[in-house]
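For this depiction, one protein chain was excluded, whereas all remaining protein chains were kept in their positions.
Entry: chain A
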């Protein structure tokens, strides 16, 4: 075991031809994670608190709404084959199912949108990327909610 105490494929790290000194200082390594002047100021709102709470509460409600929705649409009464214009028109004749679908639409979109917002916050590394991804997300969420609510409220079973 004569080679025990020698590095297997160590490279010479110290024998560089470049020598740093007062006249030739080594490059400064900027700590990328330090708080700088561009770091946003501390927030004084409860937005994240309410967001966190909303995710928990809406999640519980959505379990009932979505599972109930899937059961009615896909399992009961002949399964998915029964779903057609007449089926939807029949259900939306009742204010109860209108309300069910409206609440489900809003909660699902806000719950999913807020979830994606935290995903973007966690994974987007640059402020610019973060901003544009969130803009895209908010636009998509707002569009879907507005369009869905519009359909639920203005649905006309006698449309030609």
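What we mean here is this: contacts are C-beta pairs under 8 Å (C-beta built on N, C-alpha and C of every residue); 3 or more make two chains touch, one makes a residue touch a chain; residues count from 1.
Following the convention adopted for this analysis, contacts and distances are computed from a predicted model.
S.K.: Can you tell which of "Urea ABC transporter permease subunit UrtC", "Fumarate reductase iron-sulfur subunit", "PQQ-dependent catabolism-associated beta-propeller protein" or "DNA-binding protein" UniProt lists for the chain that's not drawn?
M.R.: In UniProt, the chain that is not shown appears as "Fumarate reductase iron-sulfur subunit".
S.K.: Tell me which stretches of chain A touch the chain missing from the display.
M.R.: Where chain A meets the chain not shown: residues 1, 3-11, 13-14, 16, 18, 20, 26-27, 29, 31-35, 39, 42-44, 46-49, 51-53, 118, 121-123, 125.
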